[in-house]
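Sharing a structure, written as structure tokens. Questions coming.
What you see is the complex with one protein chain gone and the rest in place.
This part shows subunit A:
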């Protein structure tokens, strides 16, 4: 174990890697909104998964209790993380595994690259992993002459297409099958030139391609969905079985996992194995669940490593109002129901983590002061659909609002001139902090008529309000406020329907 002591009160180390948006969200969203094919693909896919999820969730009479249990377990884990990590380390090591601690993306990448080099190979197979995407492992390895082959079908499509994932569960959600066929024809070695876009044909082509990789790879890299502290066991949940091939065939298995993925023990899996598949793919159970505990002589990988990744998680844990974002089990239910995600797609969020959870997790991991990521908490209308869908009840809208507050506070006094929004909020604070102030302002309501046209509609507003009149009219205000009417003209009407109470 290196000299990183969890819970040590040092300055937080913020995350790095694929966690940053490259341009402010509104600009990225503007660009993505123009991609009508992507929007159509996404609408179709999210609505399909959404409906499937609702159906299977409704089958469980105790769904709400399961959500409560999942949430409570995760809260318990976060409150006791240092002790659980130590327990896990002890058990994992006792069963022949090796633990490495990585403070950030760079440290984690270096550990993985060194371990691969020790095996004398330049090719590894990978099972889909959010953690390795977060740290940009594939790119890091490529720069050092090591090829990492993604084996998850959707991940493979994205990799062959020189693209980025846009969804945490369905990385190629933005592609339709014709686009997938074109990618295979162009990029997959030894592919049948008569390949059609029939799903089965596409899957068979990928299978033949991957089988060659599985049988020759000496090293595999994986993520983990869960880690059980009381036994030192790791778990991966998947749909295709390609992950299981990675986890069992190669001699060396290197897993990279965020420190928040712990569960106290195997009995906790019962809850999460109900919550996760139903929330993510809308299935009662995922087809493949692999659990492994250290090394078993003569069976499976004989050289087993785990890199425990911080990369901003301790910093997120230190945020009293934001820390429950770490409860996330990466099911993607929030993005499938999000009206913003549905229209902009995952690329607009910049980070490995798109959608509502990304809008809170990315800035929590990188720190809200990270320039462009400060636009992410505003990428929501706060409709609350994500909170309703979250299997572990992360109150995403409340954390979004909290992070907006952190953002505004972090900029206070730092700017030479207040922004239009600052001035508007200051003015409105004065107006809304007293009935007398508001009454005084309302005396100006008749002036609103001047701004309106003959049809009593305002069609262009100045400054930041111009965004409103981009697609909406504003009705001219009335000449008398309610307050004024109440004071001058209100006389109670006689009851027509008397009530007892």
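Operating definition for what follows: a residue touches a chain if its C-beta (ideal position, glycine included) is under 8 Å from a C-beta of that chain, and two chains touch if they have at least 3 such contacts; residues count from 1.
We adopt the following convention: contacts and distances are computed from a predicted model.
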{"item": "Listed names \"RNA polymerase subunit sigma-24\", \"ABC transporter substrate-binding protein\", \"L-lactate dehydrogenase complex protein LldE\" or \"Glutamate synthase [NADPH] small chain\", matching UniProt entry of the absent chain", "value": "\"L-lactate dehydrogenase complex protein LldE\""}
{"item": "From A:71, A:289, A:351 or A:380, residue that would touch the chain that is not displayed", "value": "A:380"}
{"item": "Touching residues (missing chain, whole complex) on subunit A", "value": "25-26, 29-30, 33, 321, 339-340, 343-344, 377-385, 387-388, 398, 401-409, 412, 421, 425-426, 428-429, 431-435, 437-438, 441-442, 445, 457, 459, 464-465, 467-468, 470-475, 477-478, 480-483, 485-486, 490, 492-493, 495-499, 501"}
